[in-house]
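Shown here: the complex without one of its protein chains, the others still in place.
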Amino acid sequence: MGDIVEHQVPEPLPEAAPVPDVVGGRRQYLSRYVRRRLLILVPLAFVVTVAAFGMTHAAPGGPIAALLEDHPTSPDVIAAIKAKYKLDDPVSVQYWTWISGVAQGDFGRSIMTNDSVLSEITRRLDVTIPLNLAGIAIAVLLGIPLGVLAALYRGRLLDRLLVTVSVLFMSTPAFALALFALYFLGFKAGWFPLYGPGSWVFGRVHHLALPALVLGLHGMGLEMRLTRAAMLEQFEQDYIAFARARGLGSVHVTVRYALRNALIPVVTAAGLLLTGLLTGSVLVETVFSLPGLGTLLVNSVIDGDFPMIQGLLLFIAVWIILINIAVDIVYAFIDPRVGFGKATS
Amino acid sequence: MSAIATASPRRSILRRSGFHRMPSFFLVTSWLIVGLVIFMALFWRWIMPHDPNEQDLLNTSASPSSEHWLGTDQLGRDIFSRIIAGAPSAITGPFIVALTGVVLASSLGILSGYMGGSVDMLIQRFVDFMFALPGLLIAIVIVGVAGGGYWMAVLVLSLLNFAGSVRIIRGASLEQRALPYVEAARTLGVPRHRIMYFHIWRNISPIVFASAALDFALALVALSSLSYLGLGTSPGVPEWGRMLAENQALLFTNPAGVMAPGLAIVLFATAVTVIGDWIYDRFSFSGRTGR
Amino acid sequence: MAASEQLLAVRGLRVAYVAGAEPRTLVDGVELDLDRGETIAIVGESGSGKTLTARAMIRLLPTGVGVTDGEVRLDGNDVLSLRGREAARLRGNRISMIFQDPFTMLNPVMRCSKHIEEVLRNRSGPKLGRTAAKDEARRRLAEVGIHDPAAADRYPFQLSGGMRQRVALAAALAGDPELLIADEPSTALDVTTQAEILELLKSVQHARGMGLIMITHDLRVAFSVADRVYVFYAGSLVEVGDADAIEREPLHPYSLGLLLSEPATEFRQQALLGVEGSVPAPDEVAGQCTFASRCRWMEADCVAARPSLVEVEPDRFSACLRIAEIRGEMDVVRHEVRSVAEPPEPVEHAVLPFVSISNLRKVFPDARTPAIADISLSIAEGEAVGIVGESGSGKTTLGRCLVGLETPTGGSITVGGVDASDYAKLSGEDRGKLRRSVQIVFQDPYSTLDPTQTVGAALREVLRVNGYPRDRADARVDELLARVGLPLGYVRRRPAALSGGERQRVAIARTLAVEPKLIVCDEPVSALDVSVQAQILNLFRALREEFGLAYLFITHDLAVVRQVVDRVYVLHRGLVVEEGPVDRVLDRPEHPYTERLIASIPRSAA
Partner (left out) sequence: AKSSKAGAVGGTLTWALQTNPASLFDAYYFSAEGSTFFSLVQDHILAPGTFGQPTTGEGSVVQSWKATSATRYVYTIKKGIKFSDGSTLTAADVAFSMNVHRDPKTGSKMGDFFGNVASIRNRGNQVIVVLKKPNSNWQFTPAASPGLVYSQKDYKAKGANFGTPSGMPIGTGPYKFSEFTPNSRVVLVRNPYYKGKKYPWDRIVFPVIPDEQARLLALQSGQIDGTFAVPNNNIGTWIKIPNLKVGTYVSGGWRGFSIDVEDGPFKDVHVRRALAYSLNKPDINEALASSRGVVLDGLPPLLFIKGLLPAAEVNAALKKVNKYPYSLDDAKAELAKSAYPKGFTTTLNTPNGCPACLLLSQVLAQGASKIGITINLNPMPGPQRFQVILDHKPNLGIQVLGQAPDSPHPMQYLDLLYTSAHAQPGYENSANYKNATVDKLIAQGLQSSNLKVAARNALKVMQITSAQVPYIPVFMFPGAWAVKSGWEFKSSIGPFYYNQIWLKDLVAK
């Protein structure tokens, strides 16, 4: 082994312009990039809030009717409520009051619950965040291996089966999947509790397991399809063949070469998935009676609780953008080429 | 010369090739499902056994029988007929969403990919922005707050759900733009709009259609989700999503009545997606990966 | 290691595509022998089955492709019957392979040295520790001439093509194989780097006493590297023999054609001899001589049965039935064609050249160095000007600036009195005028046409947008097709139904449709088979004669440039380092860079 016979080696010509080392350039690139993406937040917040404001105020109904909930009323009562929530001010004034509050971290108070919007939102994060994270974890942990498997068995029965199953999960409305799981796994099998978020760590894990599974399966389809497509693309690559030609084992080639490179698009998709799951969790939370952001949003929408709707929309938009930024940063870590003219988007 | 074939490679070839010769069960089934739904959408008036709106208040939540193949719902209406009568709305809304998606996403995506520069920047930022707005979520908010039901939902989904397609189409257009045939067209004086919306469009159209098929399926699912929250079609309209939501109450008395609309949605959406994939594989001129 | 011991024997190898509805034969009846320490070359045009043959030997056929017959023995052991894991053990340790494209061969997200370390750690025997593997990897990199320790820690995208090919070679050799298959290892590289890599391969092979199979489409490369040459055509072997013997006298009409199509480096040929037609699919020519359809000596016998390889002379095999009869004729043809043409007459320069470029500069955004630093040149009407230089020297950029596909950063371009420095700023009329006087033909024939458009539609579109009367368009399309030597029936064909050469002809017809005065030809033949390349070069010559066209002919192939142009500019890092009549520059280079370019043209070892 390793006995290299001395021989005359033709030296390479000097490199025209060696590409500099990774560290400085990339870091600079990333921070510039993140800053640029963060800048979107300002116009985004403006547009989202103005749109939300315009919509909630232009819409008939609104909080008054919701507040009264069909109970007997009179103009006096209505006037009192309007005064309390300053609903008689011109919309622009209301907006200004609200947005300057937001700038100071005060998102106002919910009309329905009289509680601070911010505390309502933060209170629900300990359901929605674990739910979404668990959902994405399941989607990724199931989707990627299954996608790899499908790609390895390309064109064969297993592949078509897996692809069809993934499409099935994508095509099943989240709420239907949730009801299905609730009925069969929760009720018939009795493995999971049927409602609520549970308390303490174990209870929460137990209660969130089924909804997270539903979310995960719903998202798995996308992740699996993408992984499969990316893996197939990888399998065509020269470097895969070259790795095999060097005698590297098929597991090594599949994991360290194909999967490693396939991860680049797959991670981007995971970011998308988080956005998608947020929507999915609205429905799943409703079915599983979970006090998360989703049920909060649905309730506020039904009640016309617009301080809450505005706060939530702003929160969600910011959340999604931050996720996208985070994904792009992860992306930069798994793709060493980022920052050298290979654009991310 | 000796030509002794060794056994093992042959076996592996057979194993490998076996499936390719088999007609794709899933694809054929998908075409059948889509064909069936289109058939139902066109001829529902003539093929349904009952008036889908005819109520029988004394025979509600009935189990399947020879009279009512899928039983009846809470107002005693024939679920089988309602499934058939639901076909048009299962196609119309998603079709509009997918079509608007195709039109908007390909105009913007190709423009962005081909023109580059500040136009690209602008469209990209716009798409980033749209991405921060999850379509279904916004639809829930808008339809919930402003009302408007099904058509508002269709409108919102149409306008919000194409951002993903723009990115895909932009990427594909970027690839095409760098190809010599596009550059040749430029130097030969072919007008820009023709390069973009004739040459590039035709070459990326499998991608467009595949993503439109996916949009269609996702819109179907999204609209049914809205119906579940009571934000879709008008009550009583035989629409699968709404039926699924309404018929939930039949879970114990007529489970078939709950499953049927759910299955209709799932199978139709799946079939459309499978066909979209097939279009992509079959007609893609260059082998790129889909989403 | 005994030098004469047989290492590899391939017998009756048959490879087919079996995934489709009907199996397609891709390689048919290949026989190969390789001794330890020997170098053989497999030569053939694109699609002739070289790669598949090699991949069958190393058990790496693509999905859907399988060996249907034959055997491969390494050291007497059957390779084809090995199971997955055993086959993997064979690879890397006993046989290894490197591929054509250094830009795609390395894992883009893995540091260079890692490619070597993982093979080192994967070998059977005592496991190497992490640091030991690292040190060993350094030594292996040094073996292939990379001494800079920093390079080992770079990612592939941070290295040049040549460096990457070296890293790949080191990785392929990390398992100390007895046999290395090099699949066109230099084709994607610059001429200068190409020579380096070939040199390196030779020396490594020699030092290790390893068997080497060199796959190439370039006879010159084969002759320069190999002891023995195997000539492939349409999936089967047509000739086998010692390299120098074949170079001296090929014993198959196809080998002859291949040799003759190769433009001469030393002189300008009277006419380039291509082989008419294009390569058929193996199944089309089953049961007959594969070359029969393109062979001028074809007779009924040739298509009656597949002729087998016959030993014509000691150690010389040919699959030509009639070789004994036609040997003399072939000899005549060989000498006839190689006659030297007159040096081109210098083109009269008018007071104002047709194109004049002065102090052109182009810096791409975010680029560290300018693609074009400072280039001035002029082209007279009807003059063919060549641009040569290694990859990245700015050739393409120059051509693209001229046709307005790039906007220069500085300097000026004047075409026929119109300032063409920035097409975007031109009036519609001027732009139209420029479009009709300057056109471009691209390198890649496979994407130069819109795949969705028929040939007729593509040509008609060009005519229409340039205001050609609609009613005469069809006639004009026929005229154009005839001019570039395509049958009229091709109007309804789509690009997918055309061969590479045919596509390039359509692309040329398309430029002719606007009756340009100058065509920028950006490596128009480098993606084509040699036999077809000659046809296209002849077409260029003929068109110039007929229409008085001027060319800006971009190529990295000095042999090609000599055949087509009058004057040549040598580019190096965005600068013109030498300029002059083509024969003068190539025969008596003045600049050291030009000298090096010329020196790196492959020459037979003899």
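Descriptive notes on the structure:
Order of writing sets the chain letters: A, B and C. Residues in each chain are counted from 1.
Just so it is clear, a residue touches a chain if its C-beta (ideal position, glycine included) is under 8 Å from a C-beta of that chain, and two chains touch if they have at least 3 such contacts.
A quick note: this is a predicted structure, and the numbers were derived from the prediction, not measured.
Taking every chain of the complex into account, the absent chain touches A, B.
Shown as candidates are A:135, A:304 or A:336; the residue that touches the absent chain is A:304. Residue A:197 is the one among A:197, A:216, A:247 or A:336 that touches the chain not shown.
Set against the missing chain, the residues A:30, A:177 or A:287 yield one that touches it, A:287.
The missing chain lies against subunit B, touching residues 53-55, 57-58, 60-61, 74-76, 144-145, 147, 149, 230-231, 233-236, 246, 248-253.
By the touch definition given at the top, subunit A reaches the unshown chain through residues 59-81, 83-85, 109-110, 112-116, 119-120, 123-124, 127, 179, 182-183, 186-187, 190, 193-200, 203, 286-292, 295-296, 299, 301-304.
We adopt the following convention: only the chains that are shown with their structure count from here on.
Of the two chain pairs examined here, B-C and A-B, the one linked by more C-beta pairs in contact is A-B. Taking each chain's centre as the average of its CA atoms, subunit A and subunit C sit 48 Å apart.
Remark: subunit B and subunit C have CA centroids separated by 45 Å (rounded to whole angstrom).
The distance from the centre of subunit A to the centre of subunit B, each centre being the mean of the chain's C-alpha atoms, comes to 22 Å. Counting partner chains per residue, subunit B has residues 20 touching two or more of them. The set of subunit A residues touching two or more other chains comprises 155.
Note for the complex: subunit C touches subunit B at residues 11-12, 14, 18-21, 29, 31, 63-64, 66-71, 78, 80-81, 83, 308, 403-405, 431-432, 435-436, 438-440, 442-444, 447-453, 461-462, 465-466, 507, 510-511, 513-514.
Residues 1-2, 4-13, 15-19, 21-22, 154-155, 235, 237-239, 241-250, 252, 256-257, 260-261, 264, 334-337, 340-341 of subunit A are the ones that touch subunit C when the two sit in their complex. For subunit B in complex with subunit C, the touching residues are 1-10, 12-13, 16-17, 20-21, 179-181, 183-191, 194, 199, 202-203, 285-286.
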